[in-house]
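Have a look at the structure below before the remarks.
The complex appears here without one of its protein chains, the remainder shown in place.
The block that comes next holds chain A.
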Amino acid sequence: MIERDVEFGASVTFDGVSKTYGAVKALSDFNLSIQPGEFVTLLGPSGSGKTTALNVLAGFVEETKGDVRVNKKSILGLPPERRNIGMVFQNYSLFPHMNVFENVAFPLRLRKMAQAEIKKKVGESLAMVQLAEFGDRMPNELSGGQRQRVAFARAIVFEPSVLLMDEPLGALDLKLREAMQLEIKRYHKQLGCTILFVTHDQGEALALSDRIAVMGEGQIVQIDTPDRIYDEPNSKYVADFIGTTNLLDFERLSPSLVRFSDIGVDFQLTENKENWGQGRNSISLRPEKLHRDISSNDQMITFDVTIEEYLFLGNIIQYSVRTKSGKTLLFQEHRGPSVPILNRGEALKLAFSITDARPLEETTHGIGRA
């Protein structure tokens, strides 16, 4: 097994990086600071600039403006081969005319390492991805998951201090994807290198990352730990992009009185009044934060709905319900012996705690989104 100390990872800083292609702003004033050994994921819709950010760091694309630093040293103008960065591509990019051993040995040969040491290092890397016996195979004799592992072994064999992965699991089926997610988590623990990971699968981002940077139009909209991104999205865009959520509009009648017209409720705020100002006019309410047992409490908001439809999700049931004003909301419940399934057309009261409602900022990033 490869033993490395935790100091192995490098810090990475994007400092006001912009990249324009003609009129298209692929990155606009992109700022990101990654701690040594941290696992950061760039998550965002297609065209939001994720790949461009990786390409700028790897040296394939020259930034129009700004600076990129690794271990506090600017890498501006360094060609890719002198940045000592590992990269795993979505299509694996194994050289088709080289066998697995030669693919993994390639970066070591370029570094003029002695043959004996090359053998040892390649052996260790392949053992780590559980392909020690596959050195003689050609890439087209491997399955998708195996190719992915070889690509990973090749990217880490020369001990880069930063590892970039651009949708590395995008081409795998769901089962394999989940297995590889666990593997990647294990490698990261074992290697301690800094990882910048790109995906547009929010589940993958939540499962793997120390921090998630949600991107929109070439910028980071919010960067936080997975649980905080999920529980405390700061904008409509993030709330809608991560998981499923209900968006409810509100109106501020006075500094402490808000009106939710969608559910016909006026509510007197007692805490955190400042969160409800500054141009915010909607809240995010996760479907699992709604419930039907109404334990009376001054922080609770109750309203009437009728059941429209339900969706069976295994241990969870997701209902879509209609409010009096005609707005459709999602509401999720765990199944259990004391939780009877509700029927279509059934009327009931739902409740949520005001502390579970997140007032959101309007952002312009969510083009074409509800």
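In this text, a residue touches a chain if its C-beta (ideal position, glycine included) is under 8 Å from a C-beta of that chain, and two chains touch if they have at least 3 such contacts; residues count from 1.
Everything that follows uses one rule, which is that contacts and distances are computed from a predicted model.
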item	value
Among "D-lactate dehydrogenase (cytochrome)", "ABC transporter permease subunit", "Thiolase domain-containing protein" or "Putative hemin import ATP-binding protein HrtA", the UniProt name of the subunit that does not appear here	"ABC transporter permease subunit"
Candidates A:L110, A:L257, A:L313 or A:A347 - the one touching the absent chain	A:L110
Touch criterion as defined above, residue of A:S33, A:S74, A:N91 or A:S143 at the omitted chain	A:N91
Chain A, residues in touch with the chain not shown (by the definition above)	58-60, 79-81, 83, 85-87, 89, 91, 93, 95-97, 106-107, 110-111, 139-140, 154-155, 158
